[in-house]
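The complex is shown incomplete by one protein chain, all other protein chains being positioned as in the whole.
Each chain carries a letter (A, B and C) given by its place in the written order, and its residues are counted from 1.
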Amino acid sequence: MAETTYREALRLALTESMRSDPSIIILGEEVGKYGGAYGVTKGMLEEFGDARIRDTPISEEVIVGAAVGAAMTGLRPVAELMYIDFVTLAMDQLVNQAAKIRYMFGGQIGVPMVLRSQGGTGRSGAAQHSQSLEAWMMHTPGLHLAMPSTVTDAYHLLKHSLTLNDPVVFLEHKGLYTLKGTLEPDKALPWGKAEVRRQGGDCTLVSYSRMIHLCMDAAETLSKEGISVEVIDLRTLHPLDMQTVSESVSRTGRAMVVTEDCLTAGVSAELSARIMEEAFDFLEEPVVRLSGEDIPIPVSPQLEQGSVPGVERIMSTVKMLLRR
Amino acid sequence: MAETTYREALRLALTESMRSDPSIIILGEEVGKYGGAYGVTKGMLEEFGDARIRDTPISEEVIVGAAVGAAMTGLRPVAELMYIDFVTLAMDQLVNQAAKIRYMFGGQIGVPMVLRSQGGTGRSGAAQHSQSLEAWMMHTPGLHLAMPSTVTDAYHLLKHSLTLNDPVVFLEHKGLYTLKGTLEPDKALPWGKAEVRRQGGDCTLVSYSRMIHLCMDAAETLSKEGISVEVIDLRTLHPLDMQTVSESVSRTGRAMVVTEDCLTAGVSAELSARIMEEAFDFLEEPVVRLSGEDIPIPVSPQLEQGSVPGVERIMSTVKMLLRR
Amino acid sequence: MIDHPEKQQALRFFRQLVRVRTFEERVSELFVQGGTAGSMLHLSIGEEAGAVGVMGAMREGDGFTTHHRGHGIFLARGADPKRMMAEIAGKSSGYCRGKGGSMHIADMGLGHLGANAIVGGGISHVVGAGLTYQMKHNGNAAIAFFGDGAMQQGILYESMNLSALWKLPVMFVCINNEYGMGTRLDRASATLEFERRAETFGLRAAEVDGTDVFEVYNRSRNMLEDVRKGQPAFLKVNSYRFHGHARMDKSPYRDQDEEREGRKKDAIAFLRQHIVEEGWYQESECDELVEEVKQEMDEALKYAQQSSNPSPEEIYDDVFDPETDNPVSVDFRIRQALHYSQG
Partner (left out) sequence: MIDHPEKQQALRFFRQLVRVRTFEERVSELFVQGGTAGSMLHLSIGEEAGAVGVMGAMREGDGFTTHHRGHGIFLARGADPKRMMAEIAGKSSGYCRGKGGSMHIADMGLGHLGANAIVGGGISHVVGAGLTYQMKHNGNAAIAFFGDGAMQQGILYESMNLSALWKLPVMFVCINNEYGMGTRLDRASATLEFERRAETFGLRAAEVDGTDVFEVYNRSRNMLEDVRKGQPAFLKVNSYRFHGHARMDKSPYRDQDEEREGRKKDAIAFLRQHIVEEGWYQESECDELVEEVKQEMDEALKYAQQSSNPSPEEIYDDVFDPETDNPVSVDFRIRQALHYSQG
């Protein structure tokens, strides 16, 4: 089968969904003529026209707010924020409105929208263009939260997002768009189910998005040293598939969470706490959290790299955890 | 000594600080003529005049943004957001600007401002007026985060906030303003130091803000049943005094974190993970997280109450933890 | 003999105005009895003509959002006062089953896309609704109601611009009651030329006397014709907030004379006088109508009082589509962690 990029897989998911569901529209900055800042929607304007692929002004708050209103009245909008860092401008619409409307209104209506964006380091975007802010959304009841790491997952998770009746925050990673892989369009991929990317018996690495690839590289190298690491890709942070995780940890007895977001009060805190809660009796060591440093992201590529976990540090931390 | 309310203690802290530091100004909605939605700044307009106590339009984003600019140029602004729920409108200014300016600019300048607000349940404010959003700030490097529970702490923490050279998010609780207590103006209260509010040997309760009082009530009742609970008030979530916490947990072997914010990816996740990391060898049981439910806050007073921890549930959970 | 159409309209409007005011008076009673859910209760007394006039010009299928002071608007739309009152009391027979309350009443059936407790929070939703209507070519319009205070929220201008840029069937209605909480308009806004502001964002704009329900109605109707054709509009309805900001506020920040004058701007009194002068109703007939409405609202009040509270386990309902997701309780998690049986 031909290789597909993560970017293309996303585009394919959007395209196929739009073909079969006329209520889907895309709105955001540069999604049309420009084809998206990271090229995800390139060519879609030509197929779907400017009524369904809508370039917007630089007005993040109304981009999300209009998506909310459209979703309430019968459309299924995909609102794109160019960088997740800009969600800071639309938190009211995301958190106080989109996430709460079904509940506040007593279940009368859902808000079937997808907020697509991308985050993370890797392009020296500095402090305002490199953040990983998924913990905020994970902390917000009412939001689904998908963070695909592979070509096939990007495709299926986005397609599934476009069938849910509640808001989905769909976070891509700027470092993954050029990732290549074989797209398996027929793979069964239930929403909210983690995937064991690699089996192993010595310890369990739990991660998602770009960090999965670093974990896999680390696991591969470690395997040559006789260390057997299990790698779990959560795929979605809401729903969160703790069953797969605790099953694994109860076998390995050692767990390490790897995330790119800042350590303190980040996603790794929740995962660590949950693992302890669900597999306490099996834990030989405390759950280890290898996350981004508690700092803004600096622009220097060297410093940027040091701000988030890398393969070397994953390996050395696994070894510490295993007392090797 | 005369009893003082939490509200008065805050006002006193502001007033004394403004008397001694002419660079302090207050800006926000209704802080002047109205005296603050919860009455904290009542009467201050009369003393300090409208150049220093500034009513603003309903423009949360520029309230925080103007505070940032004022702080960078020599003032020490106290920006008030009427409800922490409205920080959703000013997250860019708080997170991308205030918290990162010192770092992005290579240490050239700090942003000495205090963002005062209040959160929590207790007044049937419903989903957009009852949230506890401190986890977002705790997850943001560059912010101090204070959440006082007592009259004396409110006073000292606010005064200290007004001496720091970095932004402080100062979160009051709408249910505490009428709390009475003896203000100890001379108490030494180092920034970032937790307080053991009650000593006990059977388990450690870690909490802050309003929940402290519920923990204390629960501990009192439990003591009559022969259960001895230690209660630790964190006071500030950044800095976070884990030393006091782990010292306690290493004695009691059992820890429970009580917070009002939503459970998932909330403050209790960080505290739970940290306790495990720092006191793993001493833990007889997993750290227990008793937090707000993962739901928006409903308006019905009965439902609202059920959304967050109460004294009864603290007691029953402690008993479960102690297998009584 | 067929009634003069103006008479019919006048009487319809009069009844609606009285209904709004009387409803708010009952809400106020409910509050005093401690029967409302919470203290954040904002009465629209003094603003009735804005609600009734604009609503009169709206059509079935149109959508709208309101601010926190939206009881009157929804009632004028045809809401059931019983279910409104029940919602304000936080009861399960309310529009939102006791989850939303006064500041979050909504009803998709009547096109009420929701009251909002964030100043400016609901404005952008009508942009999205307008987009839906435009794409469905259904001729509907989407109307955002908000207060003068929201005129300083940035999202309003983003919303205006986008509506005009995309030629959406959207109308922005500012219910100007001269105050945002304790702050008089001129202490919040550098200029008072709100219509000019709207025009520079590409909207048609006008202001109307919010004590004259006919003027409000006629202007809205005219505007809405163009709105439906893709020319978004802005309407400022001038009125006065008779009472405090919230039910407990005694407005000490307002000048007594100003208040006295302000309360004279009473659309109901004006219309009643007009109706009597025109001979459409006699005073006694007006009294009868008022009495009828009182009974209606008394019943609403009673209904709310007698309705039951939602049951505790309902807190987990409707966070998500029940088909796909349901939150687990904190207690469940704790029991799981401690290996306690669920119970």
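Here is the rule we use: a contact is a pair of C-beta atoms (placed from the backbone, for glycine too) under 8 Å apart; a residue touches a chain by one contact, two chains touch by 3 or more.
As the structure is a computational prediction, the values presented were derived from the model and not from experiment.
Every shown chain that the unseen chain touches in the whole complex is listed here: A, B, C.
Across B:Val31, B:Met72, B:Ala127 or B:Val308, the single residue that touches the chain missing here is B:Met72. Residue B:Asn96 is the one among B:Thr41, B:Asn96 or B:Ser117 that touches the chain not shown.
Where subunit A meets the omitted chain, the residues involved are 29-30, 33-34, 37, 55-59, 61-62, 85-86, 88-89, 123-129, 263, 285-286, 288-296, 298-303, 306-307, 309, 313, 317, 320-321. Residues of subunit B in touch with the missing chain: 25, 51, 54, 56-57, 59, 61-62, 64-75, 77, 92-93, 96-97, 101-110, 141-142, 144, 164-166, 191, 239, 276-278, 280. Contact between subunit C and the absent chain runs through residues 152-158, 160-165, 187-191, 193, 196-197, 199-202.
Here is the rule we go by: only the chains that are shown with their structure count from here on.
Comparing the CA-atom centres of all chains against that of subunit C, the greatest distance is found for A.
Mean C-alpha positions place subunit A and subunit B at a centre distance of 30 Å.
For subunit A, the set of residues touching two or more other chains reads 92, 96, 103-104, 141-142, 276-277, 280.
Of all residues in subunit C, those that touch two or more other chains are 96, 98-100, 104, 116, 118, 121, 154, 319, 327, 333, 337.
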